[in-house]
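With one protein chain withheld, the remaining protein chains of the complex are depicted in position.
Note that the chains take the letters A, B and C in the order they are written out, and that residue 1 is the start of every chain.
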Amino acid sequence: MAALFYIVAGVAVLAALSVVLQRTPVYSALSLIVVLCSLAVLYLLIGAEFLAVIQVIVYAGAIMVLFVLVIMLLNARRETPGDRSRLAPLLGAPLLAVFLAEFFFVIVKQLPRGSESSAAPLDSGPAAIGGLLFRNYVLPFEVTSVLILVAILGAVVLAKKEL
Amino acid sequence: MQADFKLYYDRLTLVMTVTVTVVSFLIHLYSRGYMEHEGGYYRFFAYLNLFLFMMLLLVTAGNYLLMFVGWEGVGLCSYLLIGFYFRKKSASDAGKKAFIVTRIGDVGFTLGVALTFWTFNSLDFQEVFARVSTLLLGDHETTLTAICLLLFLGAVGKSAQLPLYVWLPDAMEGPTPVSALIHAATMVTAGVYMVARSSGLYAHAPLALETVGAVGCLTAFFAATIALAQNDLKRMLAYSTISQLGTMFVGCGSGLFAGGIFHLMTHAFFKSLLFLGAGSVMHALSGELDMRKMGGLRHKMRTTFWTFLIATLAISGIPPFSGFFSKDQILTGAYLGPLGHPWLYWLGTLTTALTAFYMFRAVFLTFFGPLRLAPALADDVRESGPKMTRPLVVLAVFSAIAGYVSLPKTFGGTEWFDRYLNPVFSSSESFLHSTAEKALASGPSEGILMAISLAAAAAGILAAYWFYMASPELPDRLAVKFSGIYRAVVNKYYVDELYDWLVVRPVRAGAENFMWRKMDEVAIDGVMVNGTAAVAAGAGNILRRIQSGNLRSYAAWVLLGTVVWLAYILLRP
Amino acid sequence: MVPVSHYLLLSVVLFSLGVAGFLIRRNVITVFMSIELMLNAVNLAFVAFSRHLGNLDGQLFVFFVIVVAAAEAAVGLAIIIALYRTRESLSVDDLDSMKL
Partner (left out) sequence: MATSSEAISLLLVTLAKVAVVLFILLTAIAYLVWVERKVVAHIQSRWGPYLVAPHGLLQPLADGLKFLFKEDIVPTEADRLVYWLAPFLAFTLAFLSISVIPFGESFQWRGHELFQITDLNVGVLFVLAVTSLGVYGIVLAGWASNSKYPLFGGLRSSAQMISYELSLGLALVGVVMVSGTLSLRRIVELQSGVWHAGSHSTFLPHWNVLVQPVGFLVYFTSAIAETNRVPFDLPEGETELVAGFHTEYSSFKFALFFIAEYANMVTVSCLATLLFFGGWLGPVFGPSWLHPLLSVFWFCLKVFCFLFFYIWMRGTLPRFRYDQLMAFGWKFLLPVGLLNILVTSFLLAWQSS
């Protein structure tokens, strides 16, 4: 199990690297799908099966399809190197290094190695999730549904040439 | 701080109200004729009545603040009416001059009011005067003197005393009824009224009161000497007014407030009459005011001549006209009064002689002798219409008989006017008497003093007759002989020029070179206005580079913020 | 069992890669995908903590994040399409003004 984690984690990191470094958007998108699926596997390993499946269905199966569709619709090919905004990567690299260092420091310092979870494995099945969702988080759930509705309308208004 | 809109009405107020309304009533009537063809008829009356409102507010006010409202109100009306012919540069300049010069005095007045409030915690006349005797004395005398001097500074500005008299002669640029009403009969006397009203304060500040007397006396003499050589009829009358106001202050300053008010009242009548007469002459001569070009008008303008003559006799202090009584009361008071001093008397008497001289000079030059007018104009000279002459007659009657309200005891009179005003002034006058160092009877008797001043007046008249009727070439020869003094007098001792050099030019230079070029253009416009804009623009220019619209640099800034914030969280103790 | 810190480290690395993608990529769609990557990194942290603390709320939050991501993708991609129609470019460098 532990080995599986490190393998999948390695795949995720490599795929994420690929997302960032690929110049062709389709490759980035495919790499991102790999990352998403790897994360789904990690969720499975943690014991969040339902979440893992939802991750695949919604993220990989719906959201990323949308991305790929738009990439194809706009025929986004290899990006051409531009001469503008060199500042951001130049400034970003050291900043990112500091950012990583800070977080590593926090994680290593605050959560020492081998700090295993004492908590019992959770029942994270649909019933448990559903119970929590429709009892404790009813209001956020409803608000999110409204958000989705608004997003759908917004997307239609934005993308349609003329209504 | 509380200052009610409170009116206060006592016998002093009554005297002032009656004087103001009677004189202004007659001048209104006169103005109907005078302003008929001048243009701005309705504006004139609007201003005039606004002035009247403010003047009545001034005299009926129950506290210093409300009095100050009226005080400033009449100043405003004065400005508006002096600059009535605002298309004329000299008129608008004169208006500004009056406004600015009186403002200097008003600064003192304002400070005085503030100090009064600070000291007495009230501005109400009755409360203030009540507290003077109970609260103050001893260590507060200095404060009281300061208050009185500051208030008097306001009076100096408003009543055209030395050294702030310079605006009044120029104020003659206004229509003649205005000169008569505002700059002779009423507004300029506000200072005298104020001092009299504040007698409760002044009585406890003898130093201030002596200052009032000294300034008044000096002004009276000084202005009279200038008046000697003035050829402009109205200006001559203006200097005469200054002189007479000085005389009133002598009355107040020597502790005879009632005498000052008495002279104020009689002066209102005869001086407004003089101005109106001058206006009548001016009308007849198509605006000519130079006395040297007049002459022989007594046949053509009979009413004007006779009324003018009565007023002249009154101002010269010839019995039985009103001026004699009021002026003699002041002069005897100046000698014998609680704060009187022989010098005041003698200088006053000399002033009387000078007054008689220049007034008769005016009469002789204007109404006697040959007609020196241009022949073309001479045929048109005729008496003014009844609208103008009737008020003259009424005023002449007042000028003649007003003195009998206070017939001196020497003539078997009762000094009724004094007794009438007794409730107002008795406490302060009796206080002065009680503290005065000299006894009343230490000087010569009133009769002797009266005789001396009468003799002085007669001498003045005779001198005038000699100079301008018997040997008309004499003034010119004297002018040549004493050319230095003559020129100094003709040029009003160069006071205006002196002020110009001492005050106006430095202020102008400072205003132009420092306040305008440096403060306004560099400091305010440059540093503050444009500087603020430049700083904003410069900061914007720098910050604009952050707001580039470039998504990736935004992300870099966000990352920077996150990193810094995280570092702060981590490094926080 | 894998310690929770390893999950978190993975999460941080993925997040940083997302940030890096945002900074270096020019194609607006790839930039958008970098954001999705960051969201997923955060989700992973949520799930790891949920397991670590024995609390299901973390997982539930991931659901909300996914839903919001879906809404964001819908609107964001619609905006990208609209932008492409007017500017005929997908480079973020060309999208530097609100007005055309």
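Quick note on the criterion: a residue touches a chain if its C-beta (ideal position, glycine included) is under 8 Å from a C-beta of that chain, and two chains touch if they have at least 3 such contacts.
Note that the structure is a prediction, hence the values are computed from the model and not measured.
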Partner chains on view for the chain not depicted: A
Chain not shown: contacting residue from A:Ala16, A:Ala60 or A:Ala88: A:Ala60
Hidden-chain contact residue, picked from the options A:Val68, A:Ala93 or A:Val106: A:Val68
Residues of chain A (touch criterion as defined above) contacting the omitted chain: 1, 24, 26-27, 30, 33, 49-50, 53-54, 56-57, 60-62, 65, 68-69, 71-73, 125-126
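The working rule: only the chains that are shown with their structure count from here on.
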Chain A-chain B separation of Cα centroids, rounded to whole Å: 91
Whole-Å gap separating chain A and chain C, where each centre is the average of the chain's CA atoms: 6
Touching two or more other chains - residues of chain A: 84-85, 88-89, 92, 96, 99, 103
Touching two or more other chains - residues of chain C: 19, 23-24, 92-93
Sites on chain A touched by chain B in the complex: 84-85, 87-89, 91-92, 95-96, 98-99, 102-103, 105-106
Chain A residues within the chain C interface of the complex: 1-2, 5-6, 9, 12-13, 16-17, 19-20, 22, 25, 28-29, 32, 35-36, 39, 42-43, 45-48, 51, 54-55, 58-59, 62-63, 66-67, 70-71, 73-74, 76, 79-82, 84-85, 88-89, 92, 96, 99-100, 103-104, 107-108, 111-122, 124, 128-129, 132-133, 136-137, 140, 144, 147-148, 150-152, 154-159, 161
List of chain C residues in touch with chain A within their complex: 1-10, 12-14, 16-21, 23-27, 29-30, 32-34, 36-37, 40, 43-44, 47-48, 50-57, 59-60, 62-64, 66-75, 77-82, 84-85, 90-93
